[in-house]
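Heads up, one of the protein chains got dropped from this complex, but the rest are sitting where they should.
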Amino acid sequence: MNHLCISDDVKLGKDVKLSKFINLYGCCVGDNTKIGAFVEIQKNAFIGKNCKISSHTFICEGVTIEDDVFVGHNVSFINDSLPRATTDGRLQTEADWKVEPTLVRKGASIGSGATILSNVIVGENAVIGAGSVVTKNVPPDMIVAGNPAKILRKAER
Amino acid sequence: MNHLCISDDVKLGKDVKLSKFINLYGCCVGDNTKIGAFVEIQKNAFIGKNCKISSHTFICEGVTIEDDVFVGHNVSFINDSLPRATTDGRLQTEADWKVEPTLVRKGASIGSGATILSNVIVGENAVIGAGSVVTKNVPPDMIVAGNPAKILRKAER
Partner (left out) sequence: MNHLCISDDVKLGKDVKLSKFINLYGCCVGDNTKIGAFVEIQKNAFIGKNCKISSHTFICEGVTIEDDVFVGHNVSFINDSLPRATTDGRLQTEADWKVEPTLVRKGASIGSGATILSNVIVGENAVIGAGSVVTKNVPPDMIVAGNPAKILRKAER
């Protein structure tokens, strides 16, 4: 009884490890990647190989995560910079807004509790400090932190 | 098998759409509103019509959300500004504190990862930036962001 909701349209690679209470639909997850409890990954999200997606994290449509990426607990991705529930008094549908992409490059690490705005690229091996709010591109190999996130120093790898 | 825990005392309007892994008790949810995965809504919370309550969000007792409101993923509401687990060495009960209210007015949008303190009114059509911590009232039609959240500019609608 692991309480998994994995839609038929999910593409799971070899040896993907799933914790419990997981909701996946329409996404791709690469070989050996681990997915923690209470994680939701939406359609048209792409997760690479050898990643760790930690508990309570939300990965939305439009997010691409390359190989070897660490995503901490309770991380939120975003695909709409001005979200609204309704247009002209009716609930918005997919026709009412355009998905804004996010790209996390190979080997990057995103700390727990971070929020990653849309239209952002997180560079290769970059590190996002825990609790940060990332509002613009993060250069490769750099550590950023804060709200809004600013460059602290070079990351070791 | 959608893993829904909806108490008998929950009042759901017409065409409410529920995702999976949801815990609702003693709350009211208006017509057409959508509720995402891993959401908890407590007793004496009121959600209007045509709202979107996104995944991983927590809505506590004392919160009123009017119609047409967008609540992002992983949003936390609060109803006690100085919470304590115990009083005089025993676990606090409801008799030990007074619920502090929060009001989100019609058409507002609350970005993902935001924390909304108690005793706050979010004005009509206002926008709370992702990852913000809202510590005081937000005027109508304004975008606020940061920790603590400050006014950035007027919002388009």
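Residue numbering begins at 1 within each chain, and the chains themselves are lettered A and B in the order written.
Please note the rule applied: a residue touches a chain if its C-beta (ideal position, glycine included) is under 8 Å from a C-beta of that chain, and two chains touch if they have at least 3 such contacts.
Note that the structure is predicted; figures quoted are calculated from it, not measured.
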- Among A:N44, A:S81 or A:S112, single out the residue that touches the unshown chain. A:S112
- Query: Which residue from A:V29, A:C51 or A:A85 sits in contact with the chain not drawn here?
  - Reply: A:C51
- Item | Touch residues of subunit A, complete complex, unshown partner | 1-3, 19-21, 32, 34, 36-38, 50-52, 55-56, 68-70, 72-74, 107, 109, 111-113, 127, 130-132, 146-147, 155-157
- Message: If the hidden chain were put back, which residues of subunit B would touch it?
- Response: 3, 5, 21, 23, 38, 40, 56, 58, 60, 74, 76-78, 82-86, 89-92, 113, 115, 117, 133, 147-148
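Keep this in mind: only the chains that are shown with their structure count from here on.
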- Distance-wise, how many Å sit between the C-alpha centres of subunit A and subunit B, to the nearest whole number? 23
